[in-house]
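Dumping the structure here so I can ask a few things about it.
Of the protein chains in this complex, all but one are displayed in their positions.
Moving on, here comes chain A:
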Amino acid sequence: MQYNDKLNLKKLDQDLITVNKKKKKVQKIGMENWMKGIFFMCAVFSISSIVFMIYFIFSSGIPFITEYGVARFLTGTTWAPSNTPGSYGILPMMIGSILVTGGATLIGMPIGILTAVFMAAYCPPELYKILKAAVNLMAAIPSILYGFFALQFIVPFMREVAGGTGMNMMTAMILLGLMILPTIISLSEAALRAVPRSYYEGSLALGTTHEKTVLSVMVPAAKSGIISSVILGIGRAIGETMAVVLIAGNQPIIPDSLFSGVRTLTTNIVLEMAYAQGEHKEALIATAAVLFLFILMINSLFLYVKKKRG
């Protein structure tokens, strides 16, 4: 009898434990589902904002473009919203954006990549700390401050060199070249640091110098990461607005020299949006649609390079 009692007690204990476990499991699953829901809502929120943005830009932009004429809009060289009827050719701004971004890349890419090589392969540790902090700070500075800096230093310099106001395409190229440096430096450096050390040692063991190893093994091994960094830099340059509007001159004309004033797609919007009405406003939103396509192309290129690496 006693024995039996003991057994029953044991069984009871076990049953209780199983029940508790089940209860816990149910609670856990409830909690997990709940959290999953929150994560999902956050994801939906982020994605829906971009979907709405695309909808807004294209639903307002495309009707204008079709009405005004795709060719007239994209290849027209006159931007004169105050004429009657208004002229809305954005070719000068497209060319402006492409040239300014191209120039900025030509300036920023070599400096950025070589800085990254220096930081990853040559920099003494004490200097590295300072350099790394400086690059991070450069990335965090608001673009309007870059604009002020350019207005104070690059514009007067340009005035001296090229005459005129000093607000021209070259000024914008130099400024944007500077502004894309942190993107290129940080990402290229990370790509170089991700190169396995065994490659470095393997090369040195063949009787190769540090310099040769860095240039012939490390940089090629980090190639796709470095290219990605440049593409992201290009994306940053083409989208930059506030710094450029301060120093580029902003004339809506196709620039005929490096020292001619220039207006980009972004600055075209910001300069006139505040007072634009009706057709003029639609033309600006259509400009944004074109800018969006530019960014889409750059991002696709980035994804392609990344995919090729993986």
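General observations
The rule is simple: contacts are C-beta pairs under 8 Å (C-beta built on N, C-alpha and C of every residue); 3 or more make two chains touch, one makes a residue touch a chain; residues count from 1.
Keep in mind that, in the parts below, contacts and distances are computed from a predicted model.
Of "Phosphate ABC transporter ATP-binding protein, PhoT family", "Cytochrome c-type biogenesis protein", "Acetolactate synthase" or "Na+/H+ antiporter subunit A", only "Phosphate ABC transporter ATP-binding protein, PhoT family" is the UniProt protein name of the chain excluded from the display. The residue from A:115, A:143 or A:203 that touches the chain not shown here is A:203. Of the listed residues A:74, A:139, A:162 or A:221, the one in contact with the hidden chain in the full complex is A:221. Against the chain not shown here, chain A presents residues 196, 198-199, 201-209, 212, 216-217, 220-221.
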